[in-house]
Structure formats: C-alpha cells, structure tokens
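For this depiction, one protein chain was excluded, whereas all remaining protein chains were kept in their positions.
Up next, chain A:
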Amino acid sequence: MAGVGFRRWAQALSKGKGSGISALLSGCRAASGASKDGLPGPYPTTPDEKAAAAKKYNMRVEDYEPYPNNGEGYGDYPKLPDRSQHERDPWYQWDHPDLRRNWGEPMHWNFDMFIRNRVDTSPSPVSWSTMCKQLFGFIGFMLFMFYVGEKIPAYQPVAPKQYPYNNLYLERGGDPEKQPEEVKNYEI
C-alpha cells in the first residue's frame, strides 16, 4: 500500500501536476478510508433521502431502516438486527474471516461488541423454559434429597467415639477455670 502510494507520488511529481507541496499531497489513499460523502448524515425524512442513505450504506432500500429520530444522535445510520458475528456462517469465504464480514457490508452500530470474542447472541440448544426446568428441577431434587438425608440419616451401628479427659474439654478450647462436666468411659 505504501509502495503503491510512493509510485503514484513519484509519477505525479514527474508529470508535474501542481507544484511542490500540492504534488506531494496528491498521492493516493487506502480504500478503507471513508470519503466525505460516505459519513453518516442527518435523519432521512423523504423517500429520496432514504434511498440515498441506503445506497450510501450499500443496502437495499427495502432493508434500510434508520434508528428512530428521538434525539439520541444516530442520524441516518441503519438499524441492523442485533445478531452477533457468532451466528454467521463459519464456512463461507468471508473477506475478513475472523470478523465474518465482507468488504463494504454495513456495520452494526455495536459491531465492536458483537465480534466473536465478545457478546454472543447465538440461540441456546434447547429453549429457555426447558433449560430452566432442568436446572431448577435438578437443584430442587438435590435439596429435597439432602433434607430427607437429614431426617432419615444412614449410620453405622456403632456408638459415638469415646475421648479421654472429659471429652477433650481443654483441647477443644474449654475454660481452664471452670469445672467441666464429668465424662467417664468404661471398657466393655
């Protein structure tokens, strides 16, 4: 790109169009830059303005729909559906494969949010209600079973373990001043 610009610049200089600085300035620009009439404009009211705006954004007139004119400052920028780039065909040969976008395609207002590293609007594999039912059903069932386990515990048929020194009164942090309750353990 820079090489082409340099060549053109050298050609312009050699042809002698203009003089000095203006010759330097008449080099070529990259195609990615917007021209002055490619920038967004005011909200379109007449059908002519709508058609012009649609053409500007490389859209069909039927598809073009501007944002509502309620002072939020969108102008004539098109209102595209809120679908993230995750939902686009991964196998199609896009011009920009990681962005899944072709050159000249109208960009969503929140395009930087909808790239594949960020917000994903893909549909879930099952419906929302099914997902909710499954998750809360499982959690509810587990809580119910834990409750049942508290009421009807399963235990080995053994007495609790016996500890010396009044059930380890001092070791468990008992007050040394107070008299602990006497625990006597016998052999059997």
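Rule of thumb we're sticking to: contacts are C-beta pairs under 8 Å (C-beta built on N, C-alpha and C of every residue); 3 or more make two chains touch, one makes a residue touch a chain; residues count from 1.
Assume contacts and distances are computed from a predicted model.
A.B. asks: Would you mind picking the UniProt name of the chain not drawn here, from "proteasome endopeptidase complex", "NADH dehydrogenase [ubiquinone] 1 beta subcomplex subunit 7", "AP-3 complex subunit sigma-2-like" or "Association with the SNF1 complex (ASC) domain-containing protein"?
C.D. replies: "NADH dehydrogenase [ubiquinone] 1 beta subcomplex subunit 7"
A.B. asks: So that we can see where the missing chain sits, which residues of chain A does it touch?
C.D. replies: Touching the missing chain: residues 153, 155-165, 168, 170-172, 184-188.
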